[in-house]
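Presented below is the structure to which this report refers.
A single protein chain has been omitted; all remaining protein chains appear in their positions.
A, B and C are the chain letters, set down in written order, and residue numbers restart from 1 in every chain.
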Amino acid sequence: MAGNSFGKLFNLTTFGESHGMALGGVIDGCPSGLDIDVEAIQNELDRRKPGQSEIVTQRKEPDTVKFLSGIFEGKTTGTSIGFIIENANQKSKDYSHIKDVYRPSHADYTYDKKYGVRDYRGGGRSSARETVCRVVAGAIAKQLLKDVKIYAYVSSVGDISLNKPLNELDFSLTESNMVRCPDTETAERMIERIKEIRKEGDTIGGTVGCVIKNVPIGLGEPVFDKLHAELGKAMLSINAVKGFEYGSGFEGSKMKGSEHNDIFNADGSTKTNLSGGIQGGISNGMDIYFNVAFKPVATIMQNQETIDNQGHVVEMHGKGRHDPCVVPRAVPIVEAMAALVLADFYLINKLYH
Amino acid sequence: MAGNSFGKLFNLTTFGESHGMALGGVIDGCPSGLDIDVEAIQNELDRRKPGQSEIVTQRKEPDTVKFLSGIFEGKTTGTSIGFIIENANQKSKDYSHIKDVYRPSHADYTYDKKYGVRDYRGGGRSSARETVCRVVAGAIAKQLLKDVKIYAYVSSVGDISLNKPLNELDFSLTESNMVRCPDTETAERMIERIKEIRKEGDTIGGTVGCVIKNVPIGLGEPVFDKLHAELGKAMLSINAVKGFEYGSGFEGSKMKGSEHNDIFNADGSTKTNLSGGIQGGISNGMDIYFNVAFKPVATIMQNQETIDNQGHVVEMHGKGRHDPCVVPRAVPIVEAMAALVLADFYLINKLYH
Amino acid sequence: MAGNSFGKLFNLTTFGESHGMALGGVIDGCPSGLDIDVEAIQNELDRRKPGQSEIVTQRKEPDTVKFLSGIFEGKTTGTSIGFIIENANQKSKDYSHIKDVYRPSHADYTYDKKYGVRDYRGGGRSSARETVCRVVAGAIAKQLLKDVKIYAYVSSVGDISLNKPLNELDFSLTESNMVRCPDTETAERMIERIKEIRKEGDTIGGTVGCVIKNVPIGLGEPVFDKLHAELGKAMLSINAVKGFEYGSGFEGSKMKGSEHNDIFNADGSTKTNLSGGIQGGISNGMDIYFNVAFKPVATIMQNQETIDNQGHVVEMHGKGRHDPCVVPRAVPIVEAMAALVLADFYLINKLYH
Partner (left out) sequence: MAGNSFGKLFNLTTFGESHGMALGGVIDGCPSGLDIDVEAIQNELDRRKPGQSEIVTQRKEPDTVKFLSGIFEGKTTGTSIGFIIENANQKSKDYSHIKDVYRPSHADYTYDKKYGVRDYRGGGRSSARETVCRVVAGAIAKQLLKDVKIYAYVSSVGDISLNKPLNELDFSLTESNMVRCPDTETAERMIERIKEIRKEGDTIGGTVGCVIKNVPIGLGEPVFDKLHAELGKAMLSINAVKGFEYGSGFEGSKMKGSEHNDIFNADGSTKTNLSGGIQGGISNGMDIYFNVAFKPVATIMQNQETIDNQGHVVEMHGKGRHDPCVVPRAVPIVEAMAALVLADFYLINKLYH
């Protein structure tokens, strides 16, 4: 109810603040007998972790996951899986510059108004550090989904876009460059742009695309819990996300029905896929694809006017080590959230067969 | 779990097929002592109903709501509110042309694959007729929210867009024209376009914008149930929706942090509102605004190739009276879903004070 | 949240007051393709309905169920099943004698304090008339469970108890007498006792036993949602219930471990069954059995002192046609609630295989 749980059957509940003792979570509803590849989970965490390349924040966090329950002799037991990620350097920082100050376009003001109290150390619960738990659970969801392949990638940085048709993308290239764009030439331009932005002490937005292959037919519940509605919620719940579109998306709103309809092949597949793999809220076996918009990171290394909690106008200057552009590290988070949604619907769908 | 419920505390569960005996629902969690204005509810239904103007479907349905419980002597009692909308003309139609055929870009194929059975009469449960129940519940949510003002409107039809800043829109004009665009000149062009499309036997997509004023600070739960994540899910659950963006949206992904940050005034309001009234998933008291993309209606009055449930390729031709463009009738549905989301968070927020 | 829904996957949401237009409900999550035997459902309603014999209330209600959705050509479609039961004689009664008066040991006082408003016509939502919807949904759950056999029966009326071992009971006799006790001689004494009580203008309590056979192994979720915990909640949610025990029950608390442990046979069955078919919250394939205590009906045909909503002490006298003993009509309700619990766990269990 208070927003720290996701999923109905494959359910993740998380806790933890950016500078508390540890973050962690409980996965409830993971079927028993699943072989858990802990290395693969840690690998996903490494894709998300700070300090991994020169275009992301230079903070150092090992982000090592520790499983406390639910896995026995390498297999899930069907009981709840508890895990924690200890915060390596949660101590002894000086937060006096933000303790009483509301940073522009952060959650400081709204948290204080909602709760009357706030863990002001580096964003507390509103920090994107919270997504570390999503990546752990998403990695287990991926192992449950086995045959399903989820490929997220950076589709734009500022106004530099990846302008290739989806079927020409080679996702084996995504991890070959530090911005995670599966087109080498575009990747280079994106990296260049991020470096410039960082030098300016500024930040920039971007988009993450995602293609999901081998999705079984029948996932998604019609009416309120349509597959794309849950995917949309999942993506919009990631820090800094401003928009979600799937299939033909916003461009589709400009089209005619005669152009937009996906004509069937005899085997039930479709000649085009403007539906984005989902019809009536239910997967139809074609590739699912969607696009997620991220705003520029709010913490900039420039002077900004703002207010404190007494309503005084003050000047502040960003401190610390922050991402100039969030999308490269968002790629594994988008995949994790997609995996959580699919795992949940995969289990729900088993009910009715 | 099976997708027919929406909302946690202000909860709506719906039932009904397009050509069954009746549609209806149960609202659970509406506080007691609320004066119910039944006329205002019926008025919302009339904004959604078929046959209301020459640019929407010419089907005739009175769509009269009948309340069966939960309201006593004009007030809610705190018990569940049951209601039905009888289908006026559910009988005696001939559906033989679609019984065994999968219409392109409809839900026929996916329903059959998921359930092994399907009410083939006019879309059954997958029909947008289902949204009639959302409008009833949304109208009650609006009455609960009193001071909150929700203004949805048509922001584009095909490539004809309303290109005015939000603060220049006069929402009192929205209902003054049949396309529901609050700019008379643009409205005329949109209406013209829809008439052309109808003549071609084709359909066209569009977008619906929504501005919400007087939202209390503090609505929304951080992490997974962010206010915009639930709004996004709500909108994406409406038939034919392909995308959702709020605040700066997809455009925001092209901006720099120094341009995008909303600088505070001393009273906590912000000089700009690229955040769209939501920071960290929680309303900050500024106007909430978002945009929703609708694809063109899949039923067109043209010949199309498709398949039947034996995998034979067949030719089909749309029959019946359908909307050439869905957005004018979608306006009250977008408002209803926004009201449901806000009512739910309004109640959740009361918990913690 | 507001208490009008039951079940997680096989979910029932109900509405309706004793003297409103109709009661009804929505069943969400019933798998598709289930053949629905409407006559069997109506038969369960007839077992519960008023006026069926001389020892129950003489009110007349046909209690005919009308299905509005979710069933097509005799089969469930996987979409939500809406149904209503119209109140035949909801009109024109005189309730002035209870409008402002709080009847002793009814819910009048607590409803008024909780909600500030109350449908005072014959108990409104707090009336046991509400259970009619449970019987409809339970009857469908029974059809889903097919092989499982649920036998409820009256095990005591006042201090007249059925003192036979469970394995000597012949449940084919339960419906052979109007008190629904599967022992003819005891049944006669119970009927006699109820007739005496009615003559006194008084009421009397009793207990309902229930035995469930052919339960698959593995139903129930350990920790909080143990099978017997949900059965207990289900039974305690029925009007007038004061206690629940399963297996050895309260007697078991007096025993030693060496007496109480159920020793296994080689096939996994047990020589004794003090566990009541459930170990660690999970069904073990042995018969489940439990016992439910019902208090005497609060409405008596005698003068009672009470208060009105202004705190004045007043005298009142019961009016209308009420049950002198609730247990005969409670038998199908106990079965229905047991069926709902089992259907839910049956679906949950499918997830993990």
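Throughout what follows, a contact is a pair of C-beta atoms (placed from the backbone, for glycine too) under 8 Å apart; a residue touches a chain by one contact, two chains touch by 3 or more.
All values reported here derive from a predicted model rather than from experimental measurement.
Contact with the omitted chain, checked across A:Gly82, A:Gly201 or A:Pro216, is made by A:Gly82.
Residue in contact with the omitted chain (choice from B:Gly3, B:Gly78 or B:Gly206): B:Gly78.
The missing chain, though absent from the display, is touched by one residue of C:Asp28, C:Glu221, C:Asp287 or C:Glu335; that residue is C:Glu221. Contact between chain B and the absent chain runs through residues 9, 29, 31-32, 78-79, 222, 347, 350-353. By the touch definition given at the top, chain C reaches the unshown chain through residues 1-6, 8-9, 14, 102, 104-107, 109-111, 113-115, 125-126, 130, 156, 158-159, 197, 200, 202-207, 217-218, 220-226, 228-230, 232-234, 236-237, 242-250, 252-268, 270, 274-276, 279-284, 293-300, 302, 304-307, 311-313, 348-349, 351-352. Listed for chain A, the residues touching the missing chain in the whole complex are 1-5, 8-9, 11, 13-17, 20-26, 28-29, 32-33, 66-70, 72, 75-82, 84, 114-119, 124-125.
Operating definition for what follows: only the chains that are shown with their structure count from here on.
When you average the Cα atoms of each chain and compare centres, the chain farthest from chain C turns out to be A. With centres taken as mean Cα positions, chain B sits 27 Å from chain A.
If each chain is reduced to the centroid of its CA atoms, chain B and chain C end up 39 Å from each other. Centre-to-centre, using mean CA coordinates, chain A is 47 Å away from chain C. Residue positions of chain C touching 2 or more other chains: 9, 29, 32, 78-79.
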